[in-house]
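Taking it in order: structure first as structure tokens, then the write-up.
Every protein chain but one is kept in place in this view of the complex.
Order of writing sets the labels: A, B and C. Residues in every chain begin at 1.
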Amino acid sequence: MHPDIQVKVATSQQHSGEYVFKVHPNLKGLIDLTFANDTPEEAASKVDIIFMAVPHGSSIEHVPKISEMGVRIIDMSADFRFRNPADYPVWYGWEHPAPDLLSKFVYGMPELHREELKSAHFISVPGCIASSSIYSLAPLAKAGLINGVAVVDAKIGSSGSGNKPSIATHFSERYNSVRIYSPSGHRHIGEIEQELSIVSGIKTTVTMSAHSVNMVRGILTTSSVFVDRELKMPDLWNAYRSMYGKEPFVRFIMDPNGLYKYPDPKLVVGSNFVDLGFVIDQHVRRVIALGSIDNLIKGAAGNAIQSMNVMEGFDEREGLMMSPMRLV
Amino acid sequence: MHPDIQVKVATSQQHSGEYVFKVHPNLKGLIDLTFANDTPEEAASKVDIIFMAVPHGSSIEHVPKISEMGVRIIDMSADFRFRNPADYPVWYGWEHPAPDLLSKFVYGMPELHREELKSAHFISVPGCIASSSIYSLAPLAKAGLINGVAVVDAKIGSSGSGNKPSIATHFSERYNSVRIYSPSGHRHIGEIEQELSIVSGIKTTVTMSAHSVNMVRGILTTSSVFVDRELKMPDLWNAYRSMYGKEPFVRFIMDPNGLYKYPDPKLVVGSNFVDLGFVIDQHVRRVIALGSIDNLIKGAAGNAIQSMNVMEGFDEREGLMMSPMRLV
Amino acid sequence: MHPDIQVKVATSQQHSGEYVFKVHPNLKGLIDLTFANDTPEEAASKVDIIFMAVPHGSSIEHVPKISEMGVRIIDMSADFRFRNPADYPVWYGWEHPAPDLLSKFVYGMPELHREELKSAHFISVPGCIASSSIYSLAPLAKAGLINGVAVVDAKIGSSGSGNKPSIATHFSERYNSVRIYSPSGHRHIGEIEQELSIVSGIKTTVTMSAHSVNMVRGILTTSSVFVDRELKMPDLWNAYRSMYGKEPFVRFIMDPNGLYKYPDPKLVVGSNFVDLGFVIDQHVRRVIALGSIDNLIKGAAGNAIQSMNVMEGFDEREGLMMSPMRLV
Partner (left out) sequence: MHPDIQVKVATSQQHSGEYVFKVHPNLKGLIDLTFANDTPEEAASKVDIIFMAVPHGSSIEHVPKISEMGVRIIDMSADFRFRNPADYPVWYGWEHPAPDLLSKFVYGMPELHREELKSAHFISVPGCIASSSIYSLAPLAKAGLINGVAVVDAKIGSSGSGNKPSIATHFSERYNSVRIYSPSGHRHIGEIEQELSIVSGIKTTVTMSAHSVNMVRGILTTSSVFVDRELKMPDLWNAYRSMYGKEPFVRFIMDPNGLYKYPDPKLVVGSNFVDLGFVIDQHVRRVIALGSIDNLIKGAAGNAIQSMNVMEGFDEREGLMMSPMRLV
């Protein structure tokens, strides 16, 4: 429903020839397109901008050629998120076959890379848990407060793991569970370290444990940073406000007397907002940084569109000003 | 976010003086208004259109005066839904104090009352369960197929019962329950009978049992009509298509090979769509009519806005073309 | 944990050789058995009683031989539920290959067939939705109140459809849905008609629509019976009390001032109770009969054990007096 964009081609190998609304029946009455069987290259030849949503490791097979076609690329995979090719063997287990392309991609986080996005042609959209973690920790990194290890505890809904059926995602087994699916070694850690290191100017180390909880959409990250001096809340307000004060999609949820005292996925689901909060734990000199997003919007498609808006010179909010639903 | 409408005043006695986003924190960043303490009459004096969302029985205290102020009224309560004043003692237990006003209100269901809405000044918005029931049964009524009693079995989310805390709505007691809160005598039955009688031209009798199920939003109504002759699916397709074929917000969900074979609240939540389906049970000559809506949108605010669009001559879809979220 | 029973063999082709607690990790610390790869016949040769939980249509391949081994059989499938062989083609689409065996099986519902169970050797355990429907409607049938069609609207949790992963049962697609998966023609209808016909003495017709709702366990059936004379609540109390007054696992939930006014799966999940309620709708002379069970216990394994207790002469409550959890 973006006023400046027209969807020309939607491709799917699995559903080629079917109406989009047959596969996504909620979209019935909103889209009349059928899925084409185009290769990414064929699809790219028909459009100005291509959004690539293929598996990690698959995007890299197509991007080199498409990048020479004069088409702007917005890639949802992890294949172009790292600036340093050496990160690929560490976090993904393979050597990057086109390391020169990495420098041409901009990490699609407008709040941190707006100027680069304005002149970009290729955008790599951040991972969902990485997004929530980076948004909430970046002001601390910029303020020089992350000297030790930042510890992220992530809670995410089931949509974060895709739509492939398995016994693990079978409703009866998944309902009411709190599943720690990645206690350590989650691949998004690499992205978080990269971005916090950029914003802080020093190498920053992160550890993370990821849990899936009993809901479909949304992320809350609860991050801990241990500081070596006494901090007060105005210090943190300054750090966060100076970084995000004018951002259209960043909100601070800090309402000690309200119903929602801190960020909660319930407040963002259905929207492109990222909600942030922070607390000082004086018992142990710990700063708790909270971030919450809709993993399918601000954690994926929303940041893709917002970044595109910046790249194309559109109003950054176009197509993205949906109200969160809350009562759902 | 309606392009032709500006919200001038939002009133609340309980939250007077507070920012709207303090009470509805999901709206932070989207609305800067504070709640005014205006009486309905005071609020009405500042606007062209007033949406009244006060308790049943309370609206009638204000509407007579406001109706003389030249302000168009869209009333969410039940106070002006019946055409026959005699229905109020039966279903609500009180005599209507201003029976003459009833004929000036149009039942806010554009698909059934579009022509009247075009020249209306006062709109009464239908009840939520009534809406789903009427939409799904009206084509059968119009086709003369409801001769006996129509039996409605309704399933609705918790938001249908408002936001007042009680032990019955306490999360630990409400979660995972299937609660039949109104086995018989539900007040929406009166509305359903009224509208089906209008469309069929004969007095139509309805019974209904209402259950609240383990979700926040959405309604599914499963209605049974026993017919006295053999029916075939094309007969029903004709009945439904002739009534709703060109409606922008009515969809047929009838996909025997699809993931969603019939209407399901999951497909409409977050949108103004009403999804319909129908089945013939040859074992007992029963027609099953299915309807599903978002009770807070097509079952309330959405129909209010759609009806206003018709009344004001706006494009009927303005402000209402939100995509259902499905994965939530 | 039944004091009179020892589990000697548990078989599984898929998990042969694995510990039971590897497949059912909740049972860790409670059972040390491994799954054997025995055929049903081999397993039967090692025990006094065999519980068969194989797919419909598969049980019939083994039962004839096992029935001649002097082993008592408790069959969870539908293969021996009907008394009339002619019902198999109608409801299951195949001719029964051993119609003579049908008369040797007793329908495993102690409240309706206790005397037959005492001298039984072979038990056929009722279907889950059938159980809730029959329990709630049988007193009306016995009282001669079902003359027309009984209309059952069933709501069941996801565990009713087994544990095979599919896109339809994928958490993200199944969560928050209200899915009418069988508007008509559900195979349990045959069982309900059989049992109600037996108890009433006249051929009784039933129709049913089955919905899966957003929970894992539990069933609520809301059934409608239209009566041709005026009824009062004491008439119904007499009908229900005379049938179930002394039953250890039947409870009446009829508490107009209580938190739980009517049966609700939340009150029975985790137990062998069946909760019943009834209402008279004077608007249309309809009786609403409510039944609620845990589909995996009173709707399956619980009735199997209770029936076994009767057959074996054990205290009928042995192994079954678990408290429902409610807050879950």
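As a convention for this text, a residue touches a chain if its C-beta (ideal position, glycine included) is under 8 Å from a C-beta of that chain, and two chains touch if they have at least 3 such contacts.
Fair warning: this is a prediction, and the values are worked out from it, not measured in the lab.
Residue A:Gly218 is the one among A:Pro25, A:Gly160, A:Gly218 or A:Gly319 that touches the chain not shown. For the chain left out of this panel, the touching residue among C:Gly57, C:Pro85, C:Gly185 or C:Pro248 is C:Pro248.
Contact with the undisplayed chain is limited, among A:Leu117, A:Val199, A:Ala304 or A:Val328, to A:Val328. Checked against the hidden chain, the listed residues A:Pro64, A:Gly185 or A:Gly245 yield one contact partner: A:Gly185.
The hidden chain makes contact, of the residues A:Ile5, A:Ala168, A:Ile198 or A:Met321, with A:Ala168. For chain B, the residues touching the chain absent from view are 157-159, 163-167, 169-176, 215-216, 328. Touching residues on chain A toward the chain that is not drawn are 149, 151, 153, 155, 167-168, 172-173, 176-181, 183-185, 189, 205, 207, 209, 211, 213-215, 218, 220, 222, 224, 226, 259-266, 269, 279-284, 286, 288, 290, 292, 327-328.
Of the residues in chain C, those that touch the hidden partner chain are 1, 22, 24-30, 159, 216-217, 248-249, 251, 253, 255, 258-260, 266-271, 273, 296, 321-328.
Operating definition for what follows: only the chains that are shown with their structure count from here on.
Ranked by number of C-beta pairs in contact, the top chain pair is B-C.
Although chain A and chain B share one sequence, what matters here is the overlap of their interface residues, and that overlap exceeds half of the numbers used.
One finds 37 Å separating the Cα centroids of chain A and chain B. The set of chain C residues touching two or more other chains comprises 167, 172-173, 176, 215, 328.
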